[in-house]
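One protein chain omitted, others in place.
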Amino acid sequence: MGLEDLYREIILDHYRSPRNRGELPPPAHRVEGFNPLCGDEVVLTIEVDDEGMVKDLKIGGQGCSISQSSASMMTAAIKGKSAAEAREFIEAFKTMMSIHSKELGDDEHGELDQIDPDLDLGDLEALKGVVQYPVRIKCATLGWNTLTQALDELSA
Amino acid sequence: MGLEDLYREIILDHYRSPRNRGELPPPAHRVEGFNPLCGDEVVLTIEVDDEGMVKDLKIGGQGCSISQSSASMMTAAIKGKSAAEAREFIEAFKTMMSIHSKELGDDEHGELDQIDPDLDLGDLEALKGVVQYPVRIKCATLGWNTLTQALDELSA
Amino acid sequence: MGLNVSEIKKDFPVLGQTVHDGRRIVYLDSANTSQKPQSVIDAMGRYYETINANVHRGTYKIAEEATNAMEGARGRVATFLGANSSRELVFTKNATESINLVANTWGRSNLNEGDAVVLTMMEHHATIVPWHMVAAEKGIELRWIPLTADGQLDLTDIDRLVDGAKLVSFTAMSNVLGTINPVERLTEIARSAGAMSLVDGSQHVPHLATNVAELGADFFVFTGHKMLGPTGIGGLWAQEETLDAMPPFLGGGEMILNVTTEGFTTTEIPWKFEAGTPPIAEIVGLGAAVDYLTAVGMDEIRQHEVELTGYALRTLHDRFGDDLTIHGPAEPASRGGVMSIQFKDIHPHDLTQIMDQNGVCLRAGHHCAKPLMKALGANATARASLYLYNDEADIDALGDALEASGEFFDF
Partner (left out) sequence: MGLNVSEIKKDFPVLGQTVHDGRRIVYLDSANTSQKPQSVIDAMGRYYETINANVHRGTYKIAEEATNAMEGARGRVATFLGANSSRELVFTKNATESINLVANTWGRSNLNEGDAVVLTMMEHHATIVPWHMVAAEKGIELRWIPLTADGQLDLTDIDRLVDGAKLVSFTAMSNVLGTINPVERLTEIARSAGAMSLVDGSQHVPHLATNVAELGADFFVFTGHKMLGPTGIGGLWAQEETLDAMPPFLGGGEMILNVTTEGFTTTEIPWKFEAGTPPIAEIVGLGAAVDYLTAVGMDEIRQHEVELTGYALRTLHDRFGDDLTIHGPAEPASRGGVMSIQFKDIHPHDLTQIMDQNGVCLRAGHHCAKPLMKALGANATARASLYLYNDEADIDALGDALEASGEFFDF
């Protein structure tokens, strides 16, 4: 396994030119996410309209190429989708990232095997190589966990 | 090192026929001693007169041959002595018992090397073999620690 | 078909040692700590020699391998215990720390003046002292389930004892009497009374197949060194909701999500309860221990111990009659291979000292169960305890050593 598997061109592209970077002004909903292992912090701001559609979202804060590109791809994939669709994306992405942890005997995502196999993760597939680097999974999922928290808070 | 070194005849004799066994009635001073490692408990009752002379003392409770014989010999050695002489005996006995712990790097009794070398421990010398059995040192010193506590409380 | 004990013995290097001029070691103190198979020792050595690094932190190869080795072992130990997920398993340094963890987090935040905690008269100090400490701070009441004459829990009065209690904390198997307690029944009684239950599995996990999901406990603790694992490692199992609701225990690295000069937030379970650098090599060693136990088979181990305990009770009674008292249940099927004995009038310390001359290793003392000893009317007993590597020859050696002690102290 070479580094090229981790650092695909598309990842570096999102890292160099992150999409939806910055912070939406209030009244957008704002959530901070922490990677407890490395100290990276992201700020997600999101607007969901009355129909439950993600009208806009932006990512701020600092992070490595993996967390930044993953968050960038996430914003591109989620923007304009419904909250329900967003959650499906989150599940699908975390399933992809959890193959490794399952091997470690952690069956927390067992039920996710039933996720729609046709859901197209698109560019996000490029992050597949991350599962070979367990410590970096936390990087790749940082933005996603923060999005989950935001959606939970908005629907609470 | 055979068992004969630990279980000298004189030890077994004191075990079979303990001296000063029992409890003195109040107002004798009463102290309980515990061996935290094996659960043995002794009860020491002691009378010290106005001149600081140990008029009488008795040992009750349960214990193994080592703790019982050591306590028995102790009572025989201490009875009729002054509290100050009793403390010298205690120091001398604990020095004998601490040779081993010193080897283990514990220099707590370093200063005791200056103990009067002429002090005759008499029968108690028979307990020398105990230092080869570190766990049993706690047995041999149980009565003595209890006596120390009694003398401390009486002079407090 | 039974265990092939002579092959198993070869896996345990200590058992190949001799003492006192060539006496083979007859190790009968496994309730105290077990011997370790070579595979466990080697797993730790290999860890230190090939992938030693701190976990959850490094982005380099050996750090990732160390993390995988540790978290992989967590998964295998969780499976061995019948847990639903490895997130239900918190590693501690021993069973004692596990119980203190519960007392300090769940206990101190849920128990208030006048609340009751129910214990039993056969508990190890590890179950007693933490609740005494909470009692001293919070003014809670401790209630004690008494014992029957043959060392079983006397549940006659159980309804009154658990009435209004917040917790029932008890051992799955006595380390003194060998009694195997009715764990499922007791956790059910606790639940019906609205109380939580804490099961001390220290003596259960090494000797009987354990399924925490079925036992019905809210908290379940165990210790590594009694189950072929290394020292310095133990565990606490609880369901995710239970662990999530508990405040943290020790504070420091690994257990945080964020720290500022103003405060801190905790990370997810189980790491929330694992402050500081974990006992990595010890977790790896414990993983190797459950691999070994699984390969031999827990049911086979239990079967072997029942048979061997039966052999011991029978032959020792035949040899010594009324000179020998063996505490606890008479029936091998309702007890583990733990035999607390009293022989003639010989003090346990003296008894075990003579036995040692014969290479026979028994523990003498209160076995960290002083309230029980008081109930038995003794300060101390001598205890012989069995494991998968013991055989009938070891029991015969125990009998011979008893005989020798009897002769030595025959005044």
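Just so it is clear, A, B and C label the chains in written order, and each chain counts residues from 1 on its own.
The rule we apply is simple: a contact is a pair of C-beta atoms (placed from the backbone, for glycine too) under 8 Å apart; a residue touches a chain by one contact, two chains touch by 3 or more.
Keep in mind the model is a prediction, meaning the values are calculated, not measured.
J.: Name every shown chain in contact with the chain that has been left out of the document.
T.: Result for the missing chain's touching partners among shown chains: A, B, C.
J.: In the complete assembly, which of C:Val129, C:Ala378 or C:Ala404 touches the absent chain?
T.: The missing chain is touched by C:Val129.
J.: Just name the one of C:Ala73, C:Met227 or C:Ile256 that touches the chain not displayed here.
T.: C:Ile256
J.: Which residue among C:Val14, C:Ala245 or C:Ala393 touches the omitted chain?
T.: C:Val14
J.: Across the whole complex, list the residues on subunit B that are touched by the chain not included here.
T.: 34, 36-37, 104-108, 133-136
J.: Over the whole complex, note the residues of subunit C touching the chain we left out.
T.: 13-14, 17, 19-20, 25, 29, 32-33, 35-36, 38, 40-41, 44-45, 48-54, 57-63, 93-97, 99-100, 103, 121, 124-126, 128-130, 132-133, 136, 142, 144, 223, 225, 230-234, 248, 250-256, 258-261, 263-264, 275-282, 349, 352-353, 355-356, 360-365, 368, 370-371, 374
J.: In the whole complex, what residues of subunit A lie against the chain that is missing from view?
T.: 2-3, 6-7, 12, 16, 37-41, 62-67, 133, 136, 139
As a convention for this text, only the chains that are shown with their structure count from here on.
J.: I'd like the Å distance between the centres of subunit A and subunit C, where a centre is the mean of that chain's Cα atoms.
T.: About 43 Å separates the centre of subunit A from that of subunit C.
J.: Report the inter-chain centroid distance for subunit B and subunit C in whole angstrom, where each centroid is the mean of the CA atoms.
T.: 36
J.: Cα centroid separation between subunit A and subunit B, in whole Å?
T.: Here subunit A and subunit B have centroids separated by 72 Å.
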